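As you look at this complex, bear in mind that one protein chain is not there, while each of the others sits in place.
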Amino acid sequence: MIDARLDLKRRERLGMVEAVWGEHKTAEQIITILERFSAADELGLVTRVSPEKADAVLAALPAVKAHAHARCLTLGELPAPPPGPPPVAVLSGGSSDRSVVAEATLALSCHGIAVDPLMDVGVAGLHRLLDQLPRLESAVVLIACAGMEGALPTVLAGLVPQPIIGVPVSVGYGISQGGRTALEGMLASCAPGLTVVNIDNGYGAAMAALRMLRNR
Amino acid sequence: MIDARLDLKRRERLGMVEAVWGEHKTAEQIITILERFSAADELGLVTRVSPEKADAVLAALPAVKAHAHARCLTLGELPAPPPGPPPVAVLSGGSSDRSVVAEATLALSCHGIAVDPLMDVGVAGLHRLLDQLPRLESAVVLIACAGMEGALPTVLAGLVPQPIIGVPVSVGYGISQGGRTALEGMLASCAPGLTVVNIDNGYGAAMAALRMLRNR
Amino acid sequence: MIDARLDLKRRERLGMVEAVWGEHKTAEQIITILERFSAADELGLVTRVSPEKADAVLAALPAVKAHAHARCLTLGELPAPPPGPPPVAVLSGGSSDRSVVAEATLALSCHGIAVDPLMDVGVAGLHRLLDQLPRLESAVVLIACAGMEGALPTVLAGLVPQPIIGVPVSVGYGISQGGRTALEGMLASCAPGLTVVNIDNGYGAAMAALRMLRNR
Amino acid sequence: MIDARLDLKRRERLGMVEAVWGEHKTAEQIITILERFSAADELGLVTRVSPEKADAVLAALPAVKAHAHARCLTLGELPAPPPGPPPVAVLSGGSSDRSVVAEATLALSCHGIAVDPLMDVGVAGLHRLLDQLPRLESAVVLIACAGMEGALPTVLAGLVPQPIIGVPVSVGYGISQGGRTALEGMLASCAPGLTVVNIDNGYGAAMAALRMLRNR
Amino acid sequence: MIDARLDLKRRERLGMVEAVWGEHKTAEQIITILERFSAADELGLVTRVSPEKADAVLAALPAVKAHAHARCLTLGELPAPPPGPPPVAVLSGGSSDRSVVAEATLALSCHGIAVDPLMDVGVAGLHRLLDQLPRLESAVVLIACAGMEGALPTVLAGLVPQPIIGVPVSVGYGISQGGRTALEGMLASCAPGLTVVNIDNGYGAAMAALRMLRNR
Amino acid sequence: MIDARLDLKRRERLGMVEAVWGEHKTAEQIITILERFSAADELGLVTRVSPEKADAVLAALPAVKAHAHARCLTLGELPAPPPGPPPVAVLSGGSSDRSVVAEATLALSCHGIAVDPLMDVGVAGLHRLLDQLPRLESAVVLIACAGMEGALPTVLAGLVPQPIIGVPVSVGYGISQGGRTALEGMLASCAPGLTVVNIDNGYGAAMAALRMLRNR
Amino acid sequence: MIDARLDLKRRERLGMVEAVWGEHKTAEQIITILERFSAADELGLVTRVSPEKADAVLAALPAVKAHAHARCLTLGELPAPPPGPPPVAVLSGGSSDRSVVAEATLALSCHGIAVDPLMDVGVAGLHRLLDQLPRLESAVVLIACAGMEGALPTVLAGLVPQPIIGVPVSVGYGISQGGRTALEGMLASCAPGLTVVNIDNGYGAAMAALRMLRNR
Partner (left out) sequence: MIDARLDLKRRERLGMVEAVWGEHKTAEQIITILERFSAADELGLVTRVSPEKADAVLAALPAVKAHAHARCLTLGELPAPPPGPPPVAVLSGGSSDRSVVAEATLALSCHGIAVDPLMDVGVAGLHRLLDQLPRLESAVVLIACAGMEGALPTVLAGLVPQPIIGVPVSVGYGISQGGRTALEGMLASCAPGLTVVNIDNGYGAAMAALRMLRNR
């Protein structure tokens, strides 16, 4: 009765592959969709895939590659990034933010963009961030991930002139459980020109960075 | 007893002038601050100034210019934009969004950036937006303002490849009063790579666009 | 000590069978209730039944039919729909919305109403919806299911004149987890005359459509 | 700089006139828009207009008609409804709901639809509603407005088979102030097939009723 | 290091035994507490005990009695209720509310109060409630439990003069998941003199009824 | 077009007069309603009437009595309370709660019930409450009003055995502005058998007390 | 009928004068209360007094002193602070926070404690704060006030070892309007050992500092 209508023209319109949201789909739905991407000669990227679901997909499609930290699957060759310093730096407040950083990094890799990662530079120990400012200079776009109170992108946006994409992370407890406090703190930021994506949305931050890199 | 500590080095660090948040300041505080900007030979921009407060400031400082639609004050000459098509397009869902559009436009003017405005292209009459797609092609960055359910930036992000900054607007009533529904809809967008700023934050959207234009 | 008081006169009053809400009932409670429907010669429909609970009920009552996608049970013959084009079209934004679409479709089948399904026509790839507009013309009522920002029913309501019932779906994460963002976006819609039901309420949307079809 | 793009093709597409949301527009914006509707020979309807703004518009455009209870303006002749019993009944829980009832009634009048009003039939005195059930029989669609806990549409939907559009009203205080409790109660209704619109959205309920009447 | 300080004087001050909140305690903590109640010759009542925890407690203290529907444990003899019609009626909207009804009933039994249960008299089929009104006449206090939109206590409070304690139940989904919509609907009730307790608080409703029965 | 349907049989069914909610009604609506109560020989009670509206009503109906602290109007003779100690004590946490206390007191007076008021016995200075415990002994029902964190009814319910009706008051700021924190604190109370009404609902607390006094 | 029960023993128990919450009291209530403080030879402090109310109180009690920035009244001599560096530093993110800083400062003055104010050291221009770190060394307790995203206390708590009391300020708009975002950000802080008070609660922060100074 029911069918998926893939957006295979997305690369043409937007310069992006369609990523498939895996969390609310069954392994069977994911397998069918990946086969159709493959038939259309398009790179397949599936996000938010649990380890169990990943195993079920790999059993059916051994050419699929599972990216454990990023909780993603890909089918097809990732394009090699051009030489030179990575145009995107991805920062994170703590090492608990790892999967969001990994999702953003993989989504950029799917489009041939390299990433410079700076983990655990949260504002509770400010020197860790201030020490890294020179390293940030070569980046064209910054993605800053933070949970709890989410102050990292705010502090960063007061220090450097590049575009900064804040990614609130669902790390925390009590009032910050689920990432809303980090999200709202980034939106309310007193620093000028910070933009924000949904909680844990590493993929969205990567696509926003991709749009910004068009202008180089 | 109490004093304001202006961030006069912001232009050097970030390429931006410091904008002063006028809503919770008295006319006296604003006057003092503008005088200090002027003394430092820096352009002064004050946002969220009510008509009454604007009148009080102008009475004391006749060189100040009031921008009624934008609810802003400026002191000092605005730089002339370079020739060529405006690099930023500002779209809005309805003509009620006027003051947010005007704030974004003025904040860009303060930095010598011209804007192409497209008002009242909301998704309830989709043809109004589809008709304008060719006109958007020359824009480097898009700012899309919308109240109520805030679907305009989502639809736009599915159609064009540029960076899109969604600005939720506090136009609406009941469940959408205050702009949270528009904000959350933009953050939850199924379209890839949309970024978002705070409700009614025309100034912040402008500064984000400015950061993105550095890369040209 | 405790007893269920079935609403067996609902068909007479409202032209509907009573659906039983299965989620917070034990298999034993469901079995007793289905036996009583059967004894009263009424079609039995139970919604929100987990696979485990469904198995327990089928073990006791082999005549029961389990509808896996819809997470429902029925006992008794479903009426055959009359010939002709289906009077209801059910659209969905993504293929993750499958169980809500299936619940609505089954609830209509229980009343002899056929459905035309249009899955995965979300607004991030607008052409998928615009392509299907002619097919929608023969529908008397539209049910539009969408998660995340829930913009599909809004866009639809600006394009076609039929009654449209928006069903927010609990597909999403972060700010849209649980479906509230989709719900509030549909309620705040700038498109005229969209009505809305509870999150994931496929059953309710079907019953609303049934009420609207009385007038044909 | 800025302009309104009226949706003058709405009647053709949807069989409706475009209503203008007056609350966040200035009198000047409203006057310009009404003049353009008039120039296009289309009926003009403006909702949520304060008495002061209405006076300012009437001073400029004496042909405009102000509807005080409905807080609306119209410009142009309202079509006469056809003979026969009104196809829409509008019920309300208390006499405080008057302006929402009036907005719905006027919006239907603009499309030639007559209304049967039943005010103050709230569930705290149930006999007032039960007494009126026979009178409801001739209605094709019911619009039920209620503030506070908003139980009226739920009780009604258990009693009669027609389509029922619930309109939560922002009457109440404390926990029900602003109408969210009424809204959520209607959405959570245990009665089958109730649909809901935004708080105080008399206009939207009317347009939904209009869509449902197409099928007669 | 750590110890529980039982409130063994509660019966003297308030005429109630102390109930122990079991949900966040380990089986070991519950066993120790019950032994101390028993040593003090006081009836022990523990609420919100999962089946697994109940088994662990019963293994250590075989004299404990588990009440499965009520999810409670007792240790000690329950007092026999005096002859005559039960002074408390407990109504519920659906048969999913069973455990809340059972908790209230058991807590009253611990104080020698008998209960008349009326299950599944929800407002979606109003006749089920109206039919039972005569049976309610002999009750001194009514406890009305309802999930979803929670309209039952409101309708009841418009019909009968006794004290009515509304108990919102966490049965529902989407907007009503967790019971807040039922709670807020009861608090916002347009019916006069309804009082409310926390979601699922059958124990609290029973203790409130006990306080009200002192005056007989 | 529109009419109020008074619930004149409320005294017969519930032993109460119908109170009219004045906040969202015009002076004209209130005047008409009071005239109809008077014509039916029933006591008229209108709550939440602003001073300006009260003046307008009194100008038209000089027999009306305005109760400034309670923000209410009455028309008709209040019944004299029977001799003996007042059966209801009304406590409040601070002297800012005065209007809620006054509304409850007046609503009881309309039914011939006398009240013992204990103002400003909040828990920040606990001795003020502990000193008054003997005075509370003769009360049959207690109404406890508190804003901010709303702890007064909780502390009280641990100390005395009577029925206690908690009334959260919209006194406070920041997190407690509007009274929700007081409301939720009362609902979450660890003290057994406290019941609660809506924020500022002095009238509802009074009607609940009236129901409880039936049993004496 | 109604009376205020002042907590005149607060100085003895807690070492503090009772502050009177002025916002929800009439000028008449405030006058009576101040007279009673004066009669008891106690310093009177009233917070949250609007300019109009302050004028009315001063007209009746000319010995009262109005503190305009702090929105407070005092009656009686403030104790002179001992010589030496001020033990409390009060920092604020922007000059819009002035009234909260002033309330905290005045409340400490009422207890003979001097304050070192550091205004406008928000994190958007981090150098302004880093420059002042040496000046903070002599402070025993820090009070840090911030609106918008409220990151100042978090950054501070990662840099200095003293007790830090975070005061969220209701400066901001959209998502940060009302101060909740600042509050939640401070509570969710990743910096160790930050404590927080209610939004705009300068008085409470001062009293917390006073408690901490007891230990010197």
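To keep things simple, chains are lettered A, B, C, D, E, F and G as they appear, and every chain counts its residues starting from 1.
Everything below uses one rule, namely that contacts are C-beta pairs under 8 Å (C-beta built on N, C-alpha and C of every residue); 3 or more make two chains touch, one makes a residue touch a chain.
What you see is a predicted model, and the numbers here were worked out from it, not measured in a lab.
Taking the complete complex into account, the chain left out of view touches A, E, F, G. Touching the chain that is not shown, out of E:25, E:53, E:67 or E:98: E:25 (per the contact rule at the top). The chain not shown here is touched by just one of A:74, A:176 or A:198, and that residue is A:176. Only one of G:34, G:70 or G:207 touches the chain withheld from this view, namely G:207.
If you put the missing chain back, the residues of chain E touching it would be 1-7, 9-10, 18, 21, 23-25, 29, 33, 48, 168, 170, 178-180, 183, 198-201. Summarising the interface, chain F meets the missing chain with residues 93-94, 122-126, 147-151, 154-155, 157-159, 172, 174-176, 180-182, 184-192. Seen across the whole complex, the unshown chain contacts chain A at 69, 94-96, 98, 101-102, 105, 117, 119-121, 124-125, 127-128, 147, 171, 173-177.
In the analysis below, only the chains that are shown with their structure count from here on.
The chain pair with the larger count of C-beta pairs in contact, out of A-C and A-B, is A-B. Taking the mean of the C-alpha atoms as each chain's centre, chain A and chain D sit 45 Å apart. Chain E has its Cα centroid 56 Å from the Cα centroid of chain B.
Residue positions of chain G touching 2 or more other chains, listed in rising order: 94, 124-125, 174-176, 180. The touch graph of the protein chains shown belongs to none of the named shapes. Interchain contacts (touch definition given at top) occur between A-B, A-C, A-G, B-C, B-D, B-G, C-D, C-E, D-E, D-F, E-F, F-G.
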